[in-house]
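Below is one structure, written out as structure tokens; comments come after it.
Removed from the display is one protein chain of the complex; every other protein chain stays in position.
Which chain is which? They are A and B, in the order written, and residues in each are numbered from 1.
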Amino acid sequence: MRMKLGELVNHLKGQLKNGDPEMIIQGIAPFDHAQPGWITFAIDKKILPRINETCADAIICSRQLEDRPDIEKTLIIVDNPYASFARAAQLFLPPAPSPTGIHKHATVAESITLGKNISIQPGVVIGNNTTIGDNVIIRANTVIGDKVTIGNDTLIYPNVTILDNCQIGSRVIIHSGTVIGCDGFGFAPDGNTYEKVPQSGIVRIDDDVELGANNTIDRATFGQTWIKQGVKTDNQVHIAHNVVIGENSLLVAQVGIAGSAKLGKHCIVAGQAGLSGHLTVGNNVTIGPKAGVAQSIKDNQVVSGNVAMPHQIWLKVQTIIPKLPEIKKQLARLEKTMAAWSEKTNS
Amino acid sequence: MRMKLGELVNHLKGQLKNGDPEMIIQGIAPFDHAQPGWITFAIDKKILPRINETCADAIICSRQLEDRPDIEKTLIIVDNPYASFARAAQLFLPPAPSPTGIHKHATVAESITLGKNISIQPGVVIGNNTTIGDNVIIRANTVIGDKVTIGNDTLIYPNVTILDNCQIGSRVIIHSGTVIGCDGFGFAPDGNTYEKVPQSGIVRIDDDVELGANNTIDRATFGQTWIKQGVKTDNQVHIAHNVVIGENSLLVAQVGIAGSAKLGKHCIVAGQAGLSGHLTVGNNVTIGPKAGVAQSIKDNQVVSGNVAMPHQIWLKVQTIIPKLPEIKKQLARLEKTMAAWSEKTNS
Partner (left out) sequence: MRMKLGELVNHLKGQLKNGDPEMIIQGIAPFDHAQPGWITFAIDKKILPRINETCADAIICSRQLEDRPDIEKTLIIVDNPYASFARAAQLFLPPAPSPTGIHKHATVAESITLGKNISIQPGVVIGNNTTIGDNVIIRANTVIGDKVTIGNDTLIYPNVTILDNCQIGSRVIIHSGTVIGCDGFGFAPDGNTYEKVPQSGIVRIDDDVELGANNTIDRATFGQTWIKQGVKTDNQVHIAHNVVIGENSLLVAQVGIAGSAKLGKHCIVAGQAGLSGHLTVGNNVTIGPKAGVAQSIKDNQVVSGNVAMPHQIWLKVQTIIPKLPEIKKQLARLEKTMAAWSEKTNS
């Protein structure tokens, strides 16, 4: 990838300072690793005092740096340097190209419907009546069941499993080892044993979702488990049957969400947190790491701890918990003093 | 699937009220989604006031509804509506049929022993001297090692791994991404490094077990890791070497059980709970979500929290933890008052 600096600045809707828009840019790297002809970015505040030390030819940065007189470097001034860096990196660090077509070692049902420019790699197995959009890449040894639909520009890494009837949107990324459409955990107690409750619903994954590696997303008992547009999950996330995850929510690694829970949009659930079943979490809610959420949460809350409480309280609680032995002693001391007084007074 | 209502009622050992046993039933769905010619079920109490509103032709329900005079609908009255619903759903929502035989893109050792009516799908790899029972379905890209035995009517989803010598029972279901027979975590410290302890035992999985997606079940160091009859695990459950899980116990998502722990029968371990190694949990024990079990537990206990305590205590504790900052202040106030008095008294 080679691009004129001026074009890049336009692409980022930024403003060029001290630079030649005709200069050719051919890479992007962190501050200390960028080379001449590359760009870098000023996100970490630690580098600001030594901003002239990079070998990069231009620096994506915030408006804050606009008027610093000591800066000799070319600046690409933007409103949101982190997002602009991400967009620039998408240009200069695209995914490796994939061979087009169906590899001869893939096993694809005759009844599937294929878009244009697809890449189906070795060992892939695709079932009957599945529909795959344009520019979809399905990497090696991934298995896709019957009657699945996959939108355009979706990228599926190796060893993924997508089971029958599930619906995957466009521009979705699914990392390796993830299982979509496994049975929800439904068993009806019957004396000492259990009857399996068939899980006949589906998983629906909307556009622009990215699912990390080794996720498990259960199909609904009836209806659908629904991951809405723009949701991003980290690795080893578990989403149970009939869960709904609202638009643009983030689920960090090893989070588990129990059956029929509804999470609002633009939430963040930090690593190893767990949500009980059948509860409702509002929009813009942040749930701390390892939190155990046992009750519904309204919009705009920040909660932490197990059982989850308002985060401001948790911050205090977590400093007090290690002092519990001290507190217990203090209390015993007080009680003793009081008992002594009481005796004295009564005597 | 089409079935006479009377036959269905017999199958469920129920009692028909207001209905024609000759009526043909062809589906099952939740209360608001069932269509004419289908049945539904009254499990959720919320639907009871509007019981006549379903389009279903019959409703599986408990004896409680038998004498409600306002009900116009046909009722299938049973002792356990949830279990009966499950059994009915098993009839009307069977798994999709699988093609019989060994797919040409499967790689199967010549030395294996195959039952009747098996389905071995594309990309499956099966090692030497493995024995597979009747009606077994092995879906795409699953790998089965050498000298494995698999009972009748077992269903193995795509991308499962079953390693050498493991024994799988009949009517077992194993979901995608699950690994059975990986090495236990055994390393002998030797100065600053570790010597690997070979894991030469097996995993034994008894009849009627269902394992969720992306489980990991370690083989024993010597002997066997043993999942007994009727156990059901949710997704991302980890079971270490030499663990024994008793009959009909349920392990919810992301539970971890450390080496040589023994869990009794008919236990429930809720999501994200963890059990330390070498402990014994009795029968009919319930362990709460995120609980950390560090000691053995007797029969019939309910425990929660980390470290786990009796659940009734945990219910109180979890309301007090957020009040710790208040408690600390209260204590400081008391101490101050007392110190003031003490001064006053002594003066």
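Keep this in mind: a residue touches a chain if its C-beta (ideal position, glycine included) is under 8 Å from a C-beta of that chain, and two chains touch if they have at least 3 such contacts.
Everything quoted here is computed from the prediction, not taken from an experiment.
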Original post:
Per the definition of touch given earlier, which of A:G6, A:G19, A:G37 or A:P158 contacts the omitted chain?
Top reply: A:P158
**OP:** Out of B:D44, B:E110 or B:D190, point to the residue that touches the absent chain in the complete complex.
**Re:** B:D190
Original post:
Which one touches the absent chain: A:A89, A:L114, A:L279 or A:V302?
Top reply: A:A89
**OP:** Pick out the residues on chain B that sit against the missing chain.
**Re:** 105, 107, 123, 125, 141, 143, 145-146, 159, 161, 163-164, 177, 179, 182-183, 185-190, 192-198, 200, 214, 216, 218, 222-223, 236, 238, 240, 254, 256, 258, 272, 274, 276, 290, 292, 294, 305-307, 309-310, 313-314, 316-317, 320-321, 323, 327, 330-331, 334, 337-338
Original post:
What chain A residues would touch the chain not displayed?
Top reply: 29-30, 33, 80, 82-83, 85-87, 89-90, 93-96, 103, 105, 121-123, 139-141, 157-159, 173, 175-177, 208, 210, 212-214, 230, 232, 234-236, 247-248, 250, 252-254, 265-266, 271-272, 289-290, 306, 318, 321-322, 324-325, 327-328, 331, 334-335, 338, 342
